[in-house]
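The other protein chains are all here in position, but one chain of the complex has been omitted.
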Amino acid sequence: MKTQSYDVIVIGAGLAGLMAALAAREQGAEVAVLAEGGGAFELSSGCIDLFGATESPWTAMTGLRKHPYTLLGAAAVREAVSAFVAASGRMGLPYSEPADGRNQVTVTAVGNLRTTYLPAPGAAVIRPDPAADPGRRPVAVIGLQGMKEFHPGVVAEGLKRALPGTPVTARWVPLPAGTPDDLQPVQLARLLEEPVFRAKLLQALPSVPAGTTVLMPAVLGLDGAEAVRADVSAALGAPVGEVPLLSPSLPGLRLATRLYRYVQRRGVELCMGVQAAGAAAEGGRITTVTGQTVGGPVTYRAGAVIVATGGLLGRGLEVRDRTLCETVFDLPVEQPGGPWADADLLSVRGHAFVRAGVRTDDWLRPEGRANLYICGKLLAGYDPYAEGCGGGVAIASGWRAGGLAGGAVR
Amino acid sequence: MQRVVVIGGGATGSGILRDLAMRGIPAVLVEQGDLVHGTSSRYHGLLHSGGRYAVRDPESARECAAENAILRRIAPFAVEPCGGVFLQLRQDDPAYRAEWLAACRRAGVPVELLDLERLRREEPGISPDAVAAYRVPDASVDGFRLISGNVAAAEALGARTLTYRRVTGLLMDGARVAGVRLQSERTDASEALEADLVINAAGAWTGQIAAMAGIHLDLVADRGVLLVYHGRLTSRVINRLRPPGNGDIFVPAGSVTLLGTTATPVESPDNLEIPADEVASLLRLGAEMLPAAATSRVLRAFAGVRPLFKAKGDGASTRDLPRTYQVIDHAGAHGVEGLVSIIGGKLTTYREMAEKTVDMAAGKLGVTAPCRTAAEPILPPPEPALVRSVQAFVGPAHAAALAERHPAHLTAVVRELSAPKGSEILCECEQVTRGEVIAVARSLGEPSLSDIRRRTRLGMGTCQGAFCGYRTALVLAEAGVADPAAAPGLMLEMQAERWHGVTAALPGPELPGAELTYALYAGLFGGSKR
Partner (left out) sequence: MTDLYDACLKCSLCELHCPVFRAAPAFPGPKNGGPGLERLRAAGRPVDETGLDLCLGCRTCEVVCPAGLSPAALIHRPKIEKVRRSGLPPREWLLTHTNLMGEVAVRMPRLTNGTLSFTPVRIGMEKALRIARRRPMPRYASGTFRDWFARRPRPWHDRPAPNGKVVYFHGCSTNYMLPEIGRHTVAVLEHNGFEVLLPPQKCCGLPLMGNGELDEARGWARYNVAQLKPFAQQGIPIVFTSTSCSLTVKREYEHLLGIEGAGEVAPLCYDLFEFLGQLHDEGRLRTDFRARGEEVLPYHQPCHQRVQGIGTPAVRLLKLVPGLHAWNMDAGCCGASGTHGFKREKYDLSMLVGEPLRQAVLESGAHRVISDCEACRWQIEHLTGRQAVHPVTVLCEAYGLL
């Protein structure tokens, strides 16, 4: 029988799971992450939403009920956000927390303004409040010809509506001659890390008046994005901000690449390609988790288990016979009461099926489970897309779960 | 200057338009939505062999058997000759089989007993409860392609088509109908069209049109729900060998499978609600024939309204109403000249319905040219040189599928394919190119993404338009076909339309796909509709 032993096992390598692993490791625990696949955060814009479309997420979240943030408490959320920011610096992809604790404003690919708390490094940040930005800096949106995922005119039209009075221009810049047609964003981003290709593109960039906010599609490099953006900004004569594309969005990939490397540097064992397929328990405590690998089942002995398997996208939840089920431990799932989805796709109320998940006590444990902790999308009671809190809940619940689990076994 | 206005851009209306054009009668077709807005795009796509109606409705069965053969001949571009099977299950009444076989013989529906074991090898998804199977010449028809083929053929002979024009009233000259009043669905514009004859081929809305002339038609709007499965659960039509009921037909349609249907009388032909219990019952019933139907991924559900009429001998349920048709000259029946209505019927027999209608119309107009719609193919086959030229852009494997998608407008498509980036793929799931999309968009003026979807299959695959809808809106802006400021709205319209159908099929295996779509668009639009 194949066995491995750890203090803490985290199931799921999404943002929540990886933060949980880091927190447990910080407590000195031996940690392994078992993951069947990648996490949803890799597809995202790389921005961390804390809460809401209002200016102050910290204020907005105090009025919540039966929400993961209410389980965690503001202090735990603050601690987790700081931990994430600190880790991001150590990974070489520094996020910064706004000094005034207010949401910042980024731009979407259809020219909408979108609030977020921690913009992805390199993301375009707009300051729409005229009082904060006297002189109404002009905005220049630059698209790369041949990229069908980004249209500078569409972004510009959206911004003109959202920022009345601000001069917004749009233009296309050609890709270097000989560039293959129909490039996907990740292909273009890799090409831009090649010095020769990049130099040619830089030559085609216009220089803009000083003080212009320049927006370009988020294809300015992969792991080496910082250097690419620096070169682009130098050529433009103004700092460039990236606009994330629909999906997959490269800033999410950049975070994922660094975060996977970082957790391993911190000594977390990252086992990709494992499907958690059951567990054994004694007296209310999980003793082992069984993982299916290509070489058959492996039994992982664990002092504590953190379930960060995600919702429907991560397959932490699945539908069987019109009921939502939790896929590893068969934990009770709070079902949507009533219609599963709102008739309006972008309803501000969100959708009931998205809010479904597992309810826990204040220590993120489902009822009757002493050493099992839930974090991330599997938690019941929130709609990350309508509420704008996906990254925040992932980080905060993950960090807390890891701290609790790691502390409990040490 | 038209002599005839045809109301209704579905199978019947388009068939009538073609027949009129072929007989040299100038005509205009008006349609409240996009072509095939009504029932013709909202059914299971089955080209009936007639087997379904043999026992209860032998007249319909005979019509279907004859027209099935004709349509295969004249519309190969729209018909997938996949064949069909009638499957009897253990729990079905064995006595029905003999009755059915005899009825098929009488109606001229070709039936052949199949070796069940061999069928199981070819269709491994068939239930272990199957006890007998018979082959019939069912086929799968792409309603949109068929109708747009008819329209293209008619337009080539001088007919005109006006879509997104709703008939708000009939022009009356005393007791005679002299034309129609139209209101654009897209702008404030209204107009009036005069005609010697108005043909009311409005399908489920026929009653509403007739009411504008003070005529009451005894019609029933009967709503049915259908499910669209990802992938092909079966490679041929599967029917249940028992009296026609709910959830007894599977039809492969390109890369998806349709399961239908139910029957619920509704007050209005615009009632396209999809009750959850009907979805649940379809899943249950479908699984009796193909067990995988219970757990396979249903991409979405949709509803369509059948136009039924209460002929003599109507039964208690709408299932018992006949599926034949009736052509009514309102001059004789109601004292209203200048108006002919065609009621009832089904898509499979549209051509015959059109023939009878135009026979009557021609008689009233004094035109003696005979009907040739059965004799001549609707569209000439695409020129081999043209198809070969497509290969230059998209490779041989893809060229055939592309040519099939655009039987009537291949020249325009090739022109756009040859433009820079013309062969760029916008919809990966269905391999739809930029050239096709631009060609279609240019031909329509200010299309919605849904208009483009119907004509190209964009967004009809795995992602149901989540990714390609976004890309296409941007490409339309870039190509100058759409205003950049309108691009976000185009995306939302497509997603909202899909959402309605997707949520009706929930909960099910499509739930993660629904969440992904929601996540993508909430991110783009900032989490709330702007």
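Think of it as A and B in the order they're written, each chain with its own count starting at 1.
Note that contacts are C-beta pairs under 8 Å (C-beta built on N, C-alpha and C of every residue); 3 or more make two chains touch, one makes a residue touch a chain.
Quick caveat: nothing in here was measured; it's all calculated off a predicted structure.
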item	value
Hidden-chain contact residue, picked from the options A:Pro248, A:Pro336 or A:Gly407	A:Pro248
From A:Glu36, A:Asp49 or A:Glu242, residue that would touch the chain that is not displayed	A:Glu36
Contacting the left-out chain in the complete assembly, out of B:Phe250, B:Phe467 or B:Trp499	B:Phe467
Contact partner of the left-out chain, one of A:Gly63, A:Gly283 or A:Gly296	A:Gly296
Chain B residues touching the omitted chain (full complex)	230-232, 235, 254-255, 296-297, 395-398, 400-401, 428-429, 431, 461-463, 466-467, 509, 512-513, 516
Touching residues (missing chain, whole complex) on chain A	1-5, 32, 34, 36-40, 42-43, 180, 182-184, 186-187, 189-190, 222-223, 247-248, 253, 260-261, 264-265, 267, 269-275, 291, 293-298, 301, 310, 313-315
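Heads up, the rule we're going with is that only the chains that are shown with their structure count from here on.
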item	value
Separation of chain A from chain B, taking each centre as the mean of its C-alpha atoms, in whole Å	43
Touching residues (chain side chain A, partner chain B) in the complex	40, 44-45, 53, 108-115, 146, 148-151, 153-154, 156-158, 161, 170, 181-182, 244, 246-247, 311-313, 315, 319, 322-324, 339-341, 343-346, 348, 351, 353-354, 384-388
Touch list for chain B against partner chain A, complex	280, 421, 424-426, 434, 467, 470-471, 473-475, 477-478, 483-485, 487-488, 491-492, 495-496, 499-500, 503, 506-509, 511-512, 514-530
